[in-house]
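A single protein chain has been omitted; all remaining protein chains appear in their positions.
Think of it as A and B in the order they're written, each chain with its own count starting at 1.
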Amino acid sequence: MSNIEIRDLVKRYGTVEALHAINIKIEPGEFAVLVGPSGCGKSTTLRMVAGLETISGGEIVIGDRVVNGLRPKERGIAMVFQNYALYPSKTVYQNMAFSLKLSRVPKDVIDQKVRAVAEILELTELLERKPGALSGGQRQRVAMGRAIVRDPKVFLFDEPLSNLDAKLRGQMRVEIKRLHQRLKNTIIYVTHDQVEAMTLADRIVVMRDGHIEQQGTPDEIFHDPASEFVAGFMGSPAMNLVKATAGADAITIGDTSIPWALPASISNGDTLTFGLRPEDIRPAIDASEVSTRLTVTLELIEQLGTEKLIYFTVGGHSFVGKAEGRADLRVGQSIEVAFDMVHAYGFSPNSGARLR
Amino acid sequence: MAMEAQGQGPNFSTRGASLFQAIRDNSAGATPYLFLLPCLVILGALLGVPLYKVVEYSLFDNVIIKPDPIFVGLDNYSNLLSDSGFWSALLNTGIFTIGSVLGHLVVGMSLAMMVNADIHPRARTIFRSLLILPWIFTAAVVALNWQLLLNPFGVINYWLGAAGIINEPLDWLGDANLAMWSLLLISTWRGYPFIMVSFLSGLQSVPRELYEAAEIDGANFFHKFWHVTVPQLKPVIYGVVLLDLIWTFQLFPLVWLTTGGGPGRVTEVLSTLTYRLAFVDFQFSQAATAAVSILVISAAFTILYLRNETRNK
């Protein structure tokens, strides 16, 4: 268990700067998830922590050591790769034992550790197999086993679930979470999947174009996004984001005016991006709280089972809302929907920054 | 996947017998063999006949020289096996072959890894092209160039002298203690590109993540080489080494044109012995016998190679 501190981390490829002074502080035992679209720099950051990429500027501290000049094996880390990177010619046992063998750990100790970890990961039956004879999920567990056996201070996961199908991904997510609860290691986990980020993380770091958009707990990230980008990236379906103009205690979307207690930094007449999550738009009959009601025509309905997504237009802009899975709704039907404006957000149309 | 391959290919041993039957019946199955026929005839004429002749010659009293050679059974073979010159040539062939193949492996693999490194693509292309050059020269050119380089007044002696490593020029190809080493040097230089090229394509197919995983597991350069590179290249290594063994084992021109088997007979290999028996001593039957010994050993390597190929399919 170690804390990790990343200070003003910069990565340059030639003259192109790919990472712009990243700062992240991860507490011992914390599960940190770096999330963002591809090319945002999350993997590069992770690989620099691992020691697989050179550091162009700044410092990385693991425990109380600056590890900039250290080789990967000296950093006390273990890494799980996207494609597992298991040694194809070695058995599961040999794959897991390899790092211990290299550090000249006595054979009986290796055996004890490998078997213990195999037990945790339910790999005992597979120890003598080679990776070629394993399923995707089994390979994934071997890759994790290989990391765990080393008893590292820090685990690094590089999109470990992206090669699995949806169902398996869900199962493995739970296994990883359980593992973390049990081992309590510090973890940095890279993914582009916001669901993984939300479900696994103690701390989410949302990255975009080589800088950090926002970091915080999943609650903070989801419910208090610092920017239009974070608001749009986290959550599925994505937050409704539309252009609007501020009025007096109201905003106007196209020809529709909706009452809203404007945040302090928005004045009458400002243009802004208005955001409201689909969860906060419901058929009026389901809405219990005091909310703004609008009559709309349903254009499209997606049945998800427990709920239905309803699509409609307000003031020339498309909106998505949610209804009960059993709600009796039809396309073309005119219904009253409730906008829960207490949870509405405003963002600067230029910088995307949250207007509070 | 070997079983698939066996299932797909025409099985000559059983179907070959029915070839003419099939053609006579004009069944659809005969057509592929008709297309093969010209090829089979040419191969038969170019390979089968000489092969048969050599074996036949080896069973006769001195052919070519004598107008009416007589059948002597295995006499030539017992002569050969009781000739100390044959055994020393066999030993030299072994040393030359294994030494050359090891040289090819070490140099070829090292260079393959070097030119596989992450450097500027244009520089990499240039290096790759340059390093393949030894391959495209004919043996005669290689021999001539190395004779000049290794001459007592040649560049190599000059450098070694200038560097203070040797006091007086060495006769690399004429000194009984150095000639085999010099020959191995030449053979290594000439033959490494084949290994390099074969390995290069193998190296390019090794996933980068494996090296990174090994690095994180604490592997140094040699660990990575041994635990990642070698296992990944294993199928390539085995096939390539066998091919190289087959080729080097019967290599003639490079030896004949650099040392001629000398000084004395310290670099005499089976192929030069065969040539010497035939065209210096005019003992053509004995030469044919020596040639058959090369054939037998090469055939053994070839069978190993073919089995490996089928297994890899």
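One rule holds for everything that comes next: a residue touches a chain if its C-beta (ideal position, glycine included) is under 8 Å from a C-beta of that chain, and two chains touch if they have at least 3 such contacts.
As a working rule, contacts and distances are computed from a predicted model.
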"Cytochrome bo(3) ubiquinol oxidase subunit 4", "Sugar ABC transporter substrate-binding protein", "Fumarate reductase iron-sulfur subunit" or "protein-glutamate methylesterase" - which is the UniProt name of the missing chain: "Sugar ABC transporter substrate-binding protein"
Neighbouring displayed chains - absent chain, whole complex: B
Residue of B:Gly108, B:Pro134, B:Gly218 or B:Gly261 in touch with the missing chain, whole complex considered: B:Gly261
Hidden partner chain, touching residue among B:Ser88, B:Ser110, B:Gln147 or B:Ser298: B:Gln147
Per the touch definition above, residue among B:Met114, B:Val230, B:Val280 or B:Ala299 touching the missing chain: B:Val280
Residue ranges of subunit B at the interface with the undisplayed chain: 63-65, 67, 147, 150-153, 168-169, 171-176, 256-265, 276, 279-282, 284
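The criterion applied here is as follows: only the chains that are shown with their structure count from here on.
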Partner subunit B, residues of subunit A touching it in the complex: 50-52, 71-73, 77-79, 81-83, 85-90, 98-99, 102-103, 146, 150
Subunit A partner contacts - residues on subunit B that touch it in the complex: 207, 209-210, 212-219, 223, 227-228, 231-232, 234
